[in-house]
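First the structure, in the form of structure tokens, and then the observations on it.
The complex appears here without one of its protein chains, the remainder shown in place.
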């Protein structure tokens, strides 16, 4: 992108350009300072730590690539990375689709909208530890409410957080249940779609589904991109819900989300950030944790770039505009 | 622009798609189906929060057991938590943290989002990617170098390390606001420029009013995130009880081999009330605003 001036007329171009630059600088200045302080500096520190042996207490000791080569010996690292990638894939898709679906239903409601919207948002208002614990109780097999409900139909609920193959889907369910913020954002965007576009589509004989597909979706695509990127980040950083669900399943939940052994059952809830935290703070190997953070950062940044580029291509193809 | 304003704002509760004559059978069926689905969703989302409440009024012995309906209703649990923890002090601190952080976020993020959404400049795409990248460092790792910095400034034990960053940079908000601003047609900004507005004026007079719903939503999320933030306050204010926020009060109900579930859930419920009230008011403002800008043509 070169610095062009949009619709600005030719005369006075130099001064206008200077003013424009000043405006950009002025608008971005706080963000720039904040970025350097709260992102740039910690990032550099993390990368530097990643080449050291660092126990958090004593001065870091340079160890070259040791932390990175050790990763290949570390089964748990592979396990936690697989878990996190599972969430990136499943949670991102499920959360975006679910939030879009719920928002679309709410958008079609004609009465009681305010109440239902509030109800849908309620779980997102609960502190994450409490939300996870309560959800755990609701899904509890044998005598939980869901199990009793399924019993009426002669079904048996899966062992949500206790069965290694159901623990991640269980956590995904929690994340969907607290995805009210994304629902509200998408709802806002859906309601924002200009009425004329629907009318035009209707004149062309499009039914409600085709209108939704051809009008609603493309118009809200910047917000959907936000939803996707936001969900990817959420999945990559999944921590509290995984720790709390794991500790509750191992029978020793508490109110602050600490646990004796992380990852219960069979490390199926050991996400990359949880393992990273374990290494850094429980096992005093911050150098290794920093190396893990660096790897996570590279992966996630890569994913984002691909996503953003793809979305940009799509939306410029459709609108010819600046894109998402 | 005048054309837009001339159209009266549509009331939210009627949805934007004009209802077709509800008398025809398909319409009624459709109405029933949609609303049944809506109610089912509402119930599904509400259920666990009801359990938070029910647990809060249970006896010590019943709380967090398989028995989900209170055998006796211990309303006094809500009173007792005030003896166990200075909740009004915590409430004051929570409000300080959330309100100042939200105000700071608005001051710093709106201009940045505008520059990223509506101004053209070299490096804009890179800057945008960096904003997203900033969200990707695990907070557990970032905390280590940041804690050192705040500690060397002598500011640990206060809310400053939690609030100050919002006055400069909050990647989530910048990203969200930018996406909302992208949905505002460029022609409005260009028109303002033709009318001789400076970029600042264009932002304040055109973009801010038009992006009001997005701004309201972003402010709400910022408020609620800081309201429920546990890790930050624990790290920075943990040893100074006067500075604790409501979210930290949960830690007061956990001992070495004891957890007081009913008290913890009572505090959870009390903590949620201000947030729920805020949401009820805020959603009105931003959804109304949304229909308003929605009539842009």
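Per-chain numbering from 1; labels A and B assigned in written order.
Everything below uses one rule, namely that a residue touches a chain if its C-beta (ideal position, glycine included) is under 8 Å from a C-beta of that chain, and two chains touch if they have at least 3 such contacts.
Basically, contacts and distances are computed from a predicted model.
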Listed names "Sugar ABC transporter substrate-binding protein", "Transglutaminase-like enzyme, putative cysteine protease", "Dihydroxyacetone kinase" or "DegQ family serine endoprotease", with the criterion being the UniProt name of the chain not displayed: "Sugar ABC transporter substrate-binding protein"
Residue among A:81, A:113, A:191 or A:249 touching the omitted chain: A:249
Contact residue for the chain not shown (choose from A:68, A:86 or A:284): A:284
Sites on subunit B contacted by the missing partner chain, in the whole complex: 60-66, 84, 143-145, 147-148, 151-152, 156-157, 234-235, 238-239, 241, 248, 251-261
Interface residues of subunit A (partner: the chain not displayed): 41, 44-45, 48-49, 51-53, 55-60, 62, 66, 70, 73-75, 140-144, 159-163, 248-254, 256, 258, 260-267, 278, 281-285, 288
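Operating definition for what follows: only the chains that are shown with their structure count from here on.
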Contact footprint of subunit A on subunit B as seen in their complex: 12-19, 31, 34-35, 37-39, 41-49, 51-52, 55, 64, 66, 68, 107-109, 111-112, 114-115, 119-125, 127-142, 144-146, 149, 165, 167-172, 174-176, 179-180, 182-183, 186, 189-190, 193-194, 198-200, 203, 213-214, 217, 221, 224, 228, 230, 247, 250-251, 253-254, 259, 261, 264-265, 268, 271-272, 275-276, 279-280, 283-284, 286-287, 290-291, 293-297
Residues of subunit A defined as touching subunit B within the complex: 1-8, 19-21, 23-24, 26-28, 30-31, 33-35, 37-39, 41-43, 45-46, 49, 56, 102, 105-131, 133-135, 137-138, 140, 142-145, 177, 180-181, 184-185, 187-189, 191-196, 198, 219-220, 222-223, 225-226, 229-230, 233, 236-237, 239-240, 253-257, 273, 276-277, 280-281, 286, 289-290, 293, 296-297, 300-301, 304-305, 308, 321-322, 324
